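Take a look at the structure set out below.
Every protein chain but one is kept in place in this view of the complex.
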Amino acid sequence: MHKKGNLNYFKLLVTCPEKPGIISAVSNVLLEHKANIVQFDQHTTNPKDGIFFMRIEFDMEETDTAVEKLEQGLRELSESYPMEWELRNKEKAKRMAIFVSKADHCLLELIWRWKSKELPVEIPMVISNHPDLKEVVESYGIPYYHIPLSHESKEEAEQKAMELMEGKVDFIVLARYMQILSPGFISKYPNQIINIHHSFLPAFVGANPYVRAFNRGVKLIGATAHYVTNELDEGPIIEQDILRVNHRYTAEDLKIAGRHVERSVLAEAVSWHVEDKIIVHGNKTIVFT
Amino acid sequence: MHKKGNLNYFKLLVTCPEKPGIISAVSNVLLEHKANIVQFDQHTTNPKDGIFFMRIEFDMEETDTAVEKLEQGLRELSESYPMEWELRNKEKAKRMAIFVSKADHCLLELIWRWKSKELPVEIPMVISNHPDLKEVVESYGIPYYHIPLSHESKEEAEQKAMELMEGKVDFIVLARYMQILSPGFISKYPNQIINIHHSFLPAFVGANPYVRAFNRGVKLIGATAHYVTNELDEGPIIEQDILRVNHRYTAEDLKIAGRHVERSVLAEAVSWHVEDKIIVHGNKTIVFT
Amino acid sequence: MHKKGNLNYFKLLVTCPEKPGIISAVSNVLLEHKANIVQFDQHTTNPKDGIFFMRIEFDMEETDTAVEKLEQGLRELSESYPMEWELRNKEKAKRMAIFVSKADHCLLELIWRWKSKELPVEIPMVISNHPDLKEVVESYGIPYYHIPLSHESKEEAEQKAMELMEGKVDFIVLARYMQILSPGFISKYPNQIINIHHSFLPAFVGANPYVRAFNRGVKLIGATAHYVTNELDEGPIIEQDILRVNHRYTAEDLKIAGRHVERSVLAEAVSWHVEDKIIVHGNKTIVFT
Partner (left out) sequence: MHKKGNLNYFKLLVTCPEKPGIISAVSNVLLEHKANIVQFDQHTTNPKDGIFFMRIEFDMEETDTAVEKLEQGLRELSESYPMEWELRNKEKAKRMAIFVSKADHCLLELIWRWKSKELPVEIPMVISNHPDLKEVVESYGIPYYHIPLSHESKEEAEQKAMELMEGKVDFIVLARYMQILSPGFISKYPNQIINIHHSFLPAFVGANPYVRAFNRGVKLIGATAHYVTNELDEGPIIEQDILRVNHRYTAEDLKIAGRHVERSVLAEAVSWHVEDKIIVHGNKTIVFT
């Protein structure tokens, strides 16, 4: 949600077993390299012996050499602190491939937010197992690849998609893509595939959640954005939300209401991913909003 | 939520297979008996061949004889329309037994709403398998019965509770009562036992929902008020709500947040039951709010 | 939210001073003309001497003559009951003109819901004081009229808009249209112009609500859809909603969050208007959702 207009904006994400002094140590390295901290978020699972997470946005009015030197400093620090870290240049927008089938609501929400500069991302391509959305996607100047898919051709289709994305895509959004990805495909993009599930997980795991929600007589209808893992519908949850419904809603009405929650939940989750606000730990997410 | 101050206020609940003319027929009977309709709610599962539900609040400035005559008129009508109907005098507050174990949050919420005249109900007794809440309940002038419960004594304990309630209680609220009722007990109070389940059903059916919600990393925590049937956690849902949580919440924090949703959801469901706003149909509720 | 697939679907809206027997009388007329009531909603401001409102959806498998006869029956009834009534054929979609300036979020939401058949409406034209959105509107096959506007030309511009709409438009949606309409214009479309105000009215009436919300340090940001009257921002409220914000939100972030509430609140209000679910009474709305 936050736009800061500066040049040379960076984000540092750190995961580390708890050890006293880590904030001090990291902030000293940043200061030494003339990095000015703009936003700082932290979480620990347990102050005694837990895992420590840190997200730092900083400003560095420097050249590429300076960045290299900072990275060198962080590498040296990780000899004392067994930390995993990633440094990201905020100016380099992530490249997002969108996978769709026939439904357009999540796709359009993402495209609108991209077009209005609300979602700082590049969309190098949309990939679909159906031709239906080709025209609307291309009207925004985005390449659309239709890769037909049958039970037998799945491996081949995934191979083709991977070739198209090779070197061009940083993460994937399944915007109501009605196919299950193979473990091989998923392993190529760990914590880089976001799916929107049309229920309030873990309720109604699996197919036809709206019909099942209708039959169960629930009073709220939900949606869940999560990272995709090999356990179907079991990946780390990023965001969830609900809409209130009542006895007048038919299964079809629930589906329509569901579309509205789906698109806002997915777009929110994608915006956090794009701004590096999410750290995945085990099967959970830390989201620094 | 609605208080109307009139005398001789009645509510008529009707369930009937769809048949043209039913609104006309019922409203004619009411008019004939000088009943003035104040609020009218209706629902049909399907206008062609579904089930039709109707809830009518009316005002009748008349004597008991008039009521008898109206009932006679409705009985005659049900020869043409195969309808089930119930007529309730709004002035006669329902009598609610509250079952508790050790947690007091739902209990206190109900007592406070009763005391502040927000919940038009009588509370002839609180029954518990623990002695802990005796003092606070009695401080409100409400009798408290402690019926200890072991695995072997369950039947006997339920028997004792039924004797205590005989002729004194219209419906039962399980306000975090940590025991499973026997089918025999439940069958005595069809659609008259309201439970609060500490999850957003059907997610986390069963025990320890907050720990499981913590482990699953959900971003919303919920509660569900439902009528009790022999299928555990599967009875008709009356109301649900959620609170937003985040990665900072421990399992204990989720439990605390859960308490707040539980008590408001339960109190809302009870208020609808008390005002005869709920019709149960199969495993679902129609709630005329 | 409710789609029913039948032919010859009608809606009857009634406003009448309270008088016993009105439900009976109206439902009898409907029955007599073989109209089968599908949905019935009612409200009264006061059962003693208030105003009574009724909305009836019904199915009539009949010809135009039958409709005329029914209308005749209702006319006759209004000799006994001083009621105002409107009969609407659900099959005839309302025709909506959208007025916009430069912002596209509300416009696109409405167009998308129309295109996805979620909003049963016709959009004969979009009118704007700017040319910016011409291309996107025309890509959906909707005529776009750019009527430039200066302080002096306002009357002329409104005149031109009225001519364009003459006979082609049933109601108007101001989808972030940044001009104040003249009393003359408004009086031509009583309760037929819906505006979206970018605040939780009556907070932040007037201009720049997001900057003022930022300065006041509010924790929720809202939007309000209302009918337009000559009292600026004072017309009958149809729908409101909010989003939670925090100290990290800049005024610009509030504006972005506001866009999301605006479009969902406006689209919801429009859908209710389109399905004749709203009755305006004085400066308030009765919304039969």
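As written, the chains take the letters A, B and C, and residue 1 is the first residue of each chain.
Just so we're on the same page, contacts are C-beta pairs under 8 Å (C-beta built on N, C-alpha and C of every residue); 3 or more make two chains touch, one makes a residue touch a chain.
Just so it is clear, the model here is predicted, and its values are computed rather than measured.
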| item | value |
| --- | --- |
| Visible chains in contact with the missing one | A, B, C |
| Those residues of chain A which, in the complete complex, touch the missing chain | 4, 6, 20-21, 23-24, 27-28, 30-31, 34, 36-44, 47, 59 |
| In chain C, positions touching the absent partner | 43, 200-204, 215-220, 222, 236-242, 246-248, 283-287, 289 |
| Sites on chain B contacted by the missing partner chain, in the whole complex | 1-3, 104-105, 108, 112, 116, 118, 139, 248-250, 252-253, 256-257, 259-260, 264 |
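Rule of thumb we're sticking to: only the chains that are shown with their structure count from here on.
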| item | value |
| --- | --- |
| Core chain by centroid distance, with centroids computed from Cα atoms only | C |
| Chain at maximum distance from chain A, centres defined as averaged CA atoms | B |
| Chain centre separation (chain A, chain C; CA means) in Å | 37 |
| Inter-centroid spacing, chain B versus chain A (mean Cα positions, whole Å) | 42 |
| Touching two or more other chains - residue numbers and ranges from chain A | 248 |
